[in-house]
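Please read the structure below before turning to the comments.
For this view, one protein chain was removed and the others were kept in their places.
This part shows chain A:
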Amino acid sequence: MQPGQQPYYNQDPWGAQQYAQAPQQPAQAQGFFVPQQPAAYGAAAAAPPAQQHGGYAPGPAAPAAYGGSYPASQGGGYPTSPSSYAAAGRPGTFVPQQPQAPQAQPGGGFGGMESDFLSGVAGNVLRQQGQSYLQRGQAFMQSKMGFLSGSALHYHFSITPEYVRTKLLLLAAPFLKRWNYARHAEQISGGHKYLPPRQDVNAPDLYIPVMALWTYCLLLGVAALARSGPNGGFKPETIYNSVSSGSTAWLLHTLLLKVILYLLGIPGAVPILELAAYSGYAFVAACASLAVQLVTGSGTAYHAVWAYGSLCCAVFLVRTMKRVIFQEARTYSIDSTRHNYLLLGLALFQFPLNAWLARLPPVPAAAAATVKAAVNQATEQLGML
């Protein structure tokens, strides 16, 4: 129903008016079938197409009227049975509707659309229910979407390019004297809050680990591309495999850190997202190892980079965990030999982890030679430019 238009139906859902009035106007009924009655909804729907065909349903069929005309129109000759049509006619509402009928046409397109699908009473009930479900779903999503702004995820992603550069330098060159791994805290009511990564280079972020994981998966794809033959060969499935194995490795590394904290008796010291950030930094070293392996193959250079990268990761993780443990040791007492051994174990674990992440299938000798040749050719061409 279009806004601003009067409801066409009268207050007479059962068409009792027709019983009060004499049946008449067959000519009108024939020429202009505009069904009004609520009960005649189906007929109304049928009417316009019927109009075109020149026949029409014995439209606004009130029960009694219709029942009365049933035998008469049995033969299907409704255009020829004005009596049945008149009986079915609804003079009370019929006449006023005619002037309004043209108005219905512009809006008719849209109205017709929805009445085809969810029509009538049940359709409206369904439509309203659907809308209420939709609104509830939207409210639910709004409440859940807060994860993008006020929460821990946003804290870990609030970075700047300077932070990224400094952090990568910290990860790559831990021997420089300028690093202390203490996070800066500011006092707020009820405790202290650590500054976000924007303001504190020691704060863990999730941007670098996610990018490192993504780079790692792509580098595995590039490695598969560069190696043809039975072991190599890039297919899109390579990316899926690398994503799942990389994500699983990240998850297991995070769980390892969590287990270490449990064994030390301080399970709640660090939220799990921060542990995920710390363990994700290992992917930076894995990417470096992979890149070297792509360029030079698994020779001395790769081993050197692997060893150095694992060492840097180990140093970073041990120092970070030490800070956390000493922070907690003020309130709890922590067995110092136990935590030394656990941290040593963590440091030693970085080496096989890095090797496993950066593993590539061994290249057959001929393919390795072609890869080397391609790389040399590329460097020559670049040198000539």
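Assume contacts are C-beta pairs under 8 Å (C-beta built on N, C-alpha and C of every residue); 3 or more make two chains touch, one makes a residue touch a chain; residues count from 1.
Just so it is clear, contacts and distances are computed from a predicted model.
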Which of "Transporter", "YIPF5-like protein", "Transcription initiation factor TFIID subunit 13" or "GOLD domain-containing protein" matches, in UniProt, the chain that is not displayed: "YIPF5-like protein"
Sole contact to the chain not displayed, among A:Ser189, A:Thr337 or A:Gln381: A:Gln381
Sole contact to the chain not displayed, among A:Val222, A:Leu255, A:Ala269 or A:Ala355: A:Val222
Omitted-chain contact residue, chosen from A:Ser119, A:Thr296 or A:Gln327: A:Ser119
Touching residues on chain A - with respect to the absent chain: 1-2, 5, 7-9, 13-14, 34-53, 55-58, 61-63, 66, 70, 73-74, 76, 78, 101, 104-105, 107-116, 119-125, 145, 148-150, 153-154, 156-161, 164, 206-207, 210-211, 214-215, 218, 221-222, 225-226, 228, 233-236, 239, 374, 377-378, 381
